[in-house]
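Here's a slice of the assembly, chains where they normally sit.
Which chain is which? They are A and B, in the order written, and residues in each are numbered from 1.
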Amino acid sequence: MTYTVEELANSVQGKVVGDGSIEIAETRSLDQAAPQAISFAVGEYCEYVGQSKAGAVIVEAPLKDVRIPQIVVSNAKVAFAQILQKFHPPVVFPTGVHETAIIGKDVTIGKNVTVGPYCVIYDNAVIGDNVILHPYVYIGHNAKIGEDTVIYSGAIVHENCILGKRVVLRAKAVIGGEGFGFATENGVHTHIPQVGNVILEDDVEVGSCSCVDNATMGSTLVRRGTKIDNLVHLGHNVEIGEDCFLIAQVGIAGSTKCGNHVIFAGQTGCTGHITIGDNVTFAAKTGIIGSVPSNGTYAGFPQRPHREWLKQSVYENRLPEMAKTIKQLEKELAALKEQLAAK
Amino acid sequence: MTYTVEELANSVQGKVVGDGSIEIAETRSLDQAAPQAISFAVGEYCEYVGQSKAGAVIVEAPLKDVRIPQIVVSNAKVAFAQILQKFHPPVVFPTGVHETAIIGKDVTIGKNVTVGPYCVIYDNAVIGDNVILHPYVYIGHNAKIGEDTVIYSGAIVHENCILGKRVVLRAKAVIGGEGFGFATENGVHTHIPQVGNVILEDDVEVGSCSCVDNATMGSTLVRRGTKIDNLVHLGHNVEIGEDCFLIAQVGIAGSTKCGNHVIFAGQTGCTGHITIGDNVTFAAKTGIIGSVPSNGTYAGFPQRPHREWLKQSVYENRLPEMAKTIKQLEKELAALKEQLAAK
């Protein structure tokens, strides 16, 4: 299937600069592009458009001295994403409940729902309109799945959990497993039943094999629009704000609360029972051991302002040299003392 | 369902101080409590009981000047956990083998067992009394599952593995996957078959998506009462003692042996072929690269006594300042020398 540049521009509310009649058959990155492909360019990459073999390019402001047609939009990456989807329509799974799915008592299933092979949906669960459940999805008692949510193969939603609209759970994600809470008496640990649930608000994504534990009481909560990558752990009673990113292998311990627009880069760990403000970014592998106010970029373990962490890394490199200098100073000072005593 | 304070006290062998006839309908944390709710308080939290709206409170010693009835027990957290369970009886899954479960040859299934939809149990496996297998649980050839064990959806017990009594495997836990063992010849890695198994003793818990590999020969072993959180990795031939905690995302490399009552906080990593004593605590993100004797608290990478690690963290913060001081000392020393030479 091909589209003209004009058609593509219209589909993303963009403006064509150049020949809108050129036919485009695929999407490619700028450096691997070909005449039948459309690419996009932002920031420093704009200067490579001239050398690219792309047939057209999406930009945020018209570029000068570029022969190929340009589609000008406010956000080139978003527009490119929309056009990608035009060229690669996802596999369509037929709606309906597969004959092998097991549906409990008093389950409510909305319109245009796909329930794949070998799904298990337990009593009183509610499945909203247009939901897609891939094979082996498990929905526990009383769980609620909002409209347009997609749950990939083998993901688990334990009992009483609530998922908003347009939520995505990737394969093997586990929502609402019992939190890691124990009472210890004479060195022996007794599990404290965790009777709360998990709430994932609208537009939340959870990656493959990520685990969001349920609350001891109340709810573990991930607010609207937050995106969680693979192999992430959220402990019981954690609260994550809106539009956050939790990159792969991040772990957040129980009862920690975090504001909006926070980024946890990969392998960052965060202790429990602390508070993190809005608009904070943590570099990869940060170890967060105390509350952090709004606004700022942190790194290191314990966490410190990123700039300080960078400086310290430099000084750590110089440590052997510093030690040598100190030794030298001691020696010279001793010599001076002697010299002075001799006078 | 409601209980009187007296009834609740009796159920946890506690003593009532105050009015035992008050009706309690739910459990809540101290700060979110309400008159129909019971809470608990230990340590510093005891001073907040006076301000709480709770209808009753569980404590470890009678508090003075508190209007609401108190239940006095030896361990308030344990008692609260028991009462939590009274108010939140877990969903009951019907006993019996679901018609979609696949049962191999010569499988032994005890009394009151629940085998959920789409479970697969292979030849010669033994399932003890009162075991609950949730949907999609896989039990390999010759595996043994002890009485009262609960295995959540999609967890895997590979062939020959042995689980004790009251073991809990959370969703997607993988027990007995083949260890990561290779022989390398001319840079090409050939997998060494790992023919051992995994033994999880009584009262062990393994969290969601955690992986305990089988042994090359012999057994990977987790002893009685040890609790493992989500996304933890144990390599082949690891041995973990009794009553340990392995918090989320911990990784222990092959053949390491660890004593009793050891705590590995989140994201800690431990090299292989070492020995760790009893009663050791590792702070989050510790990197353990050598054997550690009994008793002590460690942190950092390489691991060091926690107190030293804290001190070093402080000095790392001062590094730029130290470097400046050294420069200043050099300058002053040079000036002194000059001055002295001039005399």
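The rule we apply is simple: a residue touches a chain if its C-beta (ideal position, glycine included) is under 8 Å from a C-beta of that chain, and two chains touch if they have at least 3 such contacts.
Keep in mind the model is a prediction, meaning the values are calculated, not measured.
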| item | value |
| --- | --- |
| Identical protein chains in the complete assembly, only 2 of which are shown | 3 |
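Everything that follows uses one rule, which is that only the chains that are shown with their structure count from here on.
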| item | value |
| --- | --- |
| Between subunit B and subunit A, distance of the C-alpha-averaged centres to the nearest whole Å | 26 |
| Residues of subunit A defined as touching subunit B within the complex | 100, 102, 118, 120, 122, 136, 138, 140-141, 154, 156, 158-159, 172, 174, 177-178, 180, 182-183, 185, 187-193, 195, 209, 211, 213, 217-218, 231, 233, 235, 249, 251, 253, 267, 269, 271, 287, 289, 301-302, 304, 308, 311-312, 315-316, 318-319, 322, 325-326, 329, 332-333, 336, 339-340, 343 |
| Of all residues in subunit B, those that touch subunit A in their complex | 27-29, 32, 74-75, 77-78, 80-81, 84-85, 87-88, 90-91, 100, 116-118, 134-136, 152-154, 168, 170-172, 205, 207-209, 225, 227, 229-231, 243, 245, 247-249, 260-261, 266-267, 284-285, 313, 316-317, 319-320, 322-323, 326, 329-330, 333, 336-337, 340, 343 |
